[in-house]
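Yeah, one chain of the complex is gone here, protein chain that is, but the others are all in their spots.
Every chain is named by a letter (A, B, C, D and E) in the order it is written, and numbering of its residues begins at 1.
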């Protein structure tokens, strides 16, 4: 049985993130979604909020669980017996950093491989930072994020009337 | 059970190809290596030679089989019940074409996803075309390809004395 | 009045091409679609076929005309009084060649600028060469090209039953 | 009549920015240069300084106006009846972000298209951040920015003796 | 006699940095390694620590010296009579920024050229920021940095037991 982990900031989760996780859940027995806690950054949503949102959105998938983590991804992979890290493949400029990180992780823990999966072209341009920026000015992001995320953003920015 | 297919020209198979296939075989129950037959190209090795080489090199992996194919990759995936296409992630300029192909394939057959896997940094610069060019001038490629491939290339180009 | 030219091989025209031309036609007074004739290549469709297909598909746009051309694009631009060349922006690896060509053209004829326009994400992965390959093996490309193009491809490859 | 907007930070405006705006002004009836005000960033020049500099440098172009804005670019486009956003095409790594932003903007306001224009090769390496860094250490940037910008930078950094 | 300078943050120095410097020292008569002091950044190691580490690691190379600098790189090049700047060639997304900087430097001081050198594939994925992140969580970076650097990091993060 191969366990896959889907790490990310998910600040906030987008339709692109959900698409990647669903594809991982189709092909691997168990998927652990890991919400990274980075003390050096000040996220829009707390780690707890992000975990709860993802659990709500992914609740229909039996083989997916969600939790926060801090530390080295490969340590988590080792603890969970995960053999695979699954990431979305969007901008090429991201891919280079991701490849470097994948090869550094492989050097730290040889048993883990990183797989990049392409998403639906509809989500190819959706990023958390773009969503945040649009939402902060009251723009409509309902087509880019799950409903639960949209509700939370609208409540926060009171920009739902557009 | 997820079946993965590893398509390619493999003209000739390199250590990078073998690395990708081995990683696929670690995480998926069955792996079908597909040697593409393209009537419009004139390969160095016949499809039959490439299939036999790969079978010899991959013989120790119980869940891997090798065969030639002509046609649409997604048709093969459908016939074999494959849910995943696994490709190596090397040059970024390749990745763009691969993403386009992956999204076109997903449009043709929704049940299949393409995963890109990073290889060992040692193989990041090894390509079949590079190997062919070096071997054709009698250069030593023994560190870049499996032994069986090296033997065949040396026999062909009589450049084994270097 | 700014005249824009949309050059390309259009072998065959795809939904992505049509999307680019429509965007050009929204913002410029006149658009001349130029089907390049390259004696060194053997296209799937003759220049005449490509011109007729584009005229049929674009017939509803009053400010668009279509014709074949051979020679230097900037010579055509000069003859037609075109100030702008409009191209689609798809793969980054294409963009580099396009920028080089744009800057070479600007050096040859200073009055012309090249504008790159992004298309609908749905077409970001659609290329003429991909369409040709899928169609040649009887795959369904009806979602990737205009109906008139699909009909012609189906007639040619007798693969319409899928 | 097509209205084009040229958005940017312009901190400070460079010869590359001016080149892009001039090309837009050649092909579109009206051009609105928009200086973005981002409360989260601490620019070298105030929004007011940047607006005044651009007005001075672009004063000879009748169809160009300059103003500051805060908020969503597409909201501005809607208010001004702008059909086109024009951006310079420099580094490929920028282009990816720009394409994502263009497609997100198109999703928010369908009537607007983003056009990328190549600049004169002489400005291909000029960025505001590079200019700032060189000027801060007293380096000569007179060949990279308009005269009014150079005068202001020299006054500020007292490095004009080089 | 050509003097080469190898500038960088070196926070901390990695095996990739050492590889680049050694290659420069093979081909140029003298190499000056320049540790950049950027008051706007808060490095993990002080400039003094970085200089001392590099001197220790590079002590066996007679034609290499190490020092800190603040200001414009081209001013340093002019003072030292350096004709060449040597940088490692890793991620493509870095290369674009580097090319812009190289061309800006060439504009400021025509006598200097920037050469990019490829490193051993083993170091292609090693970056200072990656090393810092792994070390901060107690991960093993002994294979990625010189021994002196590893000792210092282990002392600092007390993570040497892994």
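Details
In the analysis below, a residue touches a chain if its C-beta (ideal position, glycine included) is under 8 Å from a C-beta of that chain, and two chains touch if they have at least 3 such contacts.
Just so it is clear, the structure is predicted and the values come from calculations on it, not from any experiment.
Here is the thing to keep in mind: the chain we left out touches B, C, D, E in the whole complex. Across E:61, E:117 or E:136, the single residue that touches the chain missing here is E:117.
For the chain left out of this panel, the touching residue among D:10, D:28, D:69 or D:125 is D:125. Within the entire complex, the positions of chain B that touch the omitted partner chain are 91-93, 124-127, 130, 134, 137-140, 143-144. Residues of chain E that touch the chain left out of the display are 2, 23, 26-28, 83-84, 86, 89, 92, 95-96, 99, 102-103, 106, 113-118, 120-121.
Taking the complete complex into account, residues 71-72, 74-75, 93, 96-97, 99-104, 107-108 of chain C touch the chain not shown.
The rule we apply is simple: only the chains that are shown with their structure count from here on.
Listed here as common contacts of chain B and chain D: A, C, E. Relative orientation of chain A and chain D, expressed as the C-alpha superposition rotation angle, is 120° to the nearest 5. Residues touching across the chain A and chain E pair largely diverge in numbering: under half of the numbers involved belong to both copies. If you average the Cα atoms of chain C and of chain E, the two centres end up 47 Å apart. Between chain C and chain D, the centres computed from C-alpha atoms are 30 Å apart.
We define each chain's centre as the mean of its Cα atoms; on that basis chain A and chain C are separated by 37 Å. Looking at chain C, residues 92, 121, 124-125 sit in touch with two or more other chains.
Every pair of chains meeting the contact definition is listed here: A-B, A-C, A-D, A-E, B-C, B-E, C-D, D-E.
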